[in-house]
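Only one protein chain is missing from this complex, and each of the others stays in its spot.
As written, the chain order gives the labels A, B and C, with residue 1 at the start of each chain.
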Amino acid sequence: MDPLKEPVPVMPTAHYAMGGIPTTLWGQVIKDEKNTVVPGLYAAGEAACVSLHGANRLGTNSLGDLVVFGRRAGIHAARFARDADYHELTEEHLGESRERIERIKNSTGKEKVAALRAELQQSMMDNASVFRTGELLQKQVEILKELMDRYKRISIDDKGDAYNTELVEALELGYLLEVSEALVHSALNRTESRGAHAREDYPERDDENWLKHTLAYKVEDGKVAFRYKPVVLGRFEPKARTY
Amino acid sequence: MQVTLKILRFDPAKDKKPRWETYQVEAEPTDRVLDLLHKVKWYQDGSLAFRRSCGHGICGSDAMLINGKNRLACKTLVKDLGSVITVEPIRGLPVEKDLIVDMEPFFAAYRAVKPYLINDEPPPQRERLQSPEERARFDQGTKCILCASCTTSCPVFWVNGTYIGPAAIVQAHRFIFDSRDRGKRERFKALGSGSGVWRCRTAYNCTEACPREIPVTQLIEEVKRAILFDSF
Amino acid sequence: MAIKSKRYQEARLEASTNLELYWWVFMRVSGVVLVFLLIGHMWMNAVLVDLNSIDYDYVAKRLSQTTWKVYDWLILALALLHGGNGLRYVLDDWVRDPAKRFWTKVVIYSLLAFLFFLGSLSLFNYDYGVN
Partner (left out) sequence: MYRGSEGQWAFYLHRISGIGILVFLVLHVLNIASAMWGPEVSNAFMKFYHQPVFQLGLLVLIAGVLYHGFNGLRIILMDFTTWGVRYQRQLWYGVWVLFVVFYLPFLVKIGGGILGGSHGD
């Protein structure tokens, strides 16, 4: 296109998702504030949170996630796989996942994945963006409850088993909703501003109360419980951003 | 504007052979073909299957045969195509469903040229240094995103499934001409066989199809000459 | 391609020798020579003379001279090798079934060998009654 004749199209994109599944330095997933490892489960890249970046992550910083911690996770996972025995895999183990898939495939509900996802994206953009307030976040909590409820009534056209990308998108929407829940509740809970979390109603950083990681646990739809993990400070202490 | 989108579809569970399906889509001239496919999938027919990931021409997953040419759906604008757009899966690879093909033969060829640095010499104290000129020698090949646009536009690859294909040769070029690499003879083995680089008939479809504007044919010819001068 | 051939034919296609390189070079060298030989051949027999006047006597007179014997034999040999190898490329591309490909090649190579024998014989072993 010629910028002299037409306006340049600009589209916002999600740059990076900070936070994620907490892991050790070897990519092993941990499940609580005591760093209890979930044996055999690994996370790496954008999904994981080794807490490499602090409360803000700068452009291309994720290279560290990939090159260093992706490699470490791979090495450790390979080592684990070599020494571990196979588990007995029964129908029972498959039950929950299979149920999830079958429920979506057999649903005759009227809700459509694409429409629901568009609503989720728009409302998250409006209410849980970089600058947020308690009021907006509370509003988003209610919206998410409603979306969660409608998600139970989604149905899909494609009932096939081969490359059912519609089913994949439907499953992914469920995960998006859950991640959104964790994000919104945590942001509402954290009454300070830190890094990329900018509460307009709490503009100051509060090290006394909030120098800690949030661990969010889903209790039920619309309900999230929190635990906290201490921040390991190395040579660098958090300082105010004054430039 | 209204766009007529014709898609060559195939569902292994129902169809014996591919069939054309036509959709009417409302589109902006600046929409990408990927946007149109999304509109169909999200609001008209959810069973349409295609691969895409980043949507920015980097991941290389949405190469398709659009209006008779291989292109990335995420980099092709409606205004450059007109109001009737045909979309088919890339050719020469088995179709799994609709626009999704089995990429395994493509990646088998990729693996055959050993697309990684080979150097058994003891590592130096610090980096293996390289001058800007030495780096520039193989720069074009590094732009490859393995989308298979080139290989599946090649008339030889369509009829001869064993041909290693332009993409693998570009990857070989990237290491053959790297001053730090010592593995060119190993790569020449894969490239010199009956299904290797000598199968290239310089039809230039690969060069024209490359969404990264790599001069594919030129790199292939450089590889041919490298093997030639190495043997005589 | 990783070793995945199931038959001898496929294995040979994947084997790493310089054979394909040599054929590739031969195609180019013989090609250049043939371009000049053939344009000359066609020019002499279709432009310089009336094509329709060509008969046994014309051929016999021409082929009684050693220069043209060698000239024509060179065309025969190079064209058969160049064309035969070109056809091999085509067959490798178009005939996918290894067994079918093998037998097609056997038939075609035999035919080309026979032509070479017949052509050489008619060029050198026969004096056409002109001395």
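By definition in this document, a contact is a pair of C-beta atoms (placed from the backbone, for glycine too) under 8 Å apart; a residue touches a chain by one contact, two chains touch by 3 or more.
Just so you know, these numbers come straight off a predicted model, no measurement behind them.
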Displayed chains contacted by the hidden chain, counting the whole assembly: B, C
Among B:Ser153, B:Gln171 or B:Ser195, residue touching the chain not depicted: B:Ser153
Contacting the left-out chain in the complete assembly, out of C:Leu19, C:Leu74 or C:Leu87: C:Leu87
Contact set of chain B toward the excluded chain (per top definition): 65, 67-69, 91, 153, 155, 201-205, 207-208, 215, 217-218, 221, 224-225
Absent-chain interface as seen on chain C, which is shown: 28, 31-32, 34-35, 38-39, 42-43, 46-47, 50-57, 59-60, 63, 76, 79-80, 83-84, 86-87, 90, 111, 115, 118-119, 121-122, 126, 128
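We adopt the following convention: only the chains that are shown with their structure count from here on.
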Separation of mean Cα positions, chain B and chain A [Å, integer]: 32
Length of the line joining the C-alpha centres of chain A and chain C, rounded to whole Å: 68
Distance between the centres, which are taken as Cα means, of chain C and chain B, whole angstrom: 37
Residues of chain A whose C-beta touches two or more other chains: none
Per-residue multi-chain contacts in chain C, two or more chains: none
Residues of chain B touching chain C in the complex: 108-109, 111-112, 156, 159-162, 164, 188-190, 192-196, 198-199, 224, 227-228, 231
Interfacial residue positions of chain B with respect to chain A in the complex: 11-13, 30, 41-43, 45-47, 49-50, 96-98, 100
Sites on chain C touched by chain B in the complex: 1-2, 4, 10, 12-18, 20-21, 23-25, 89, 92-94, 96
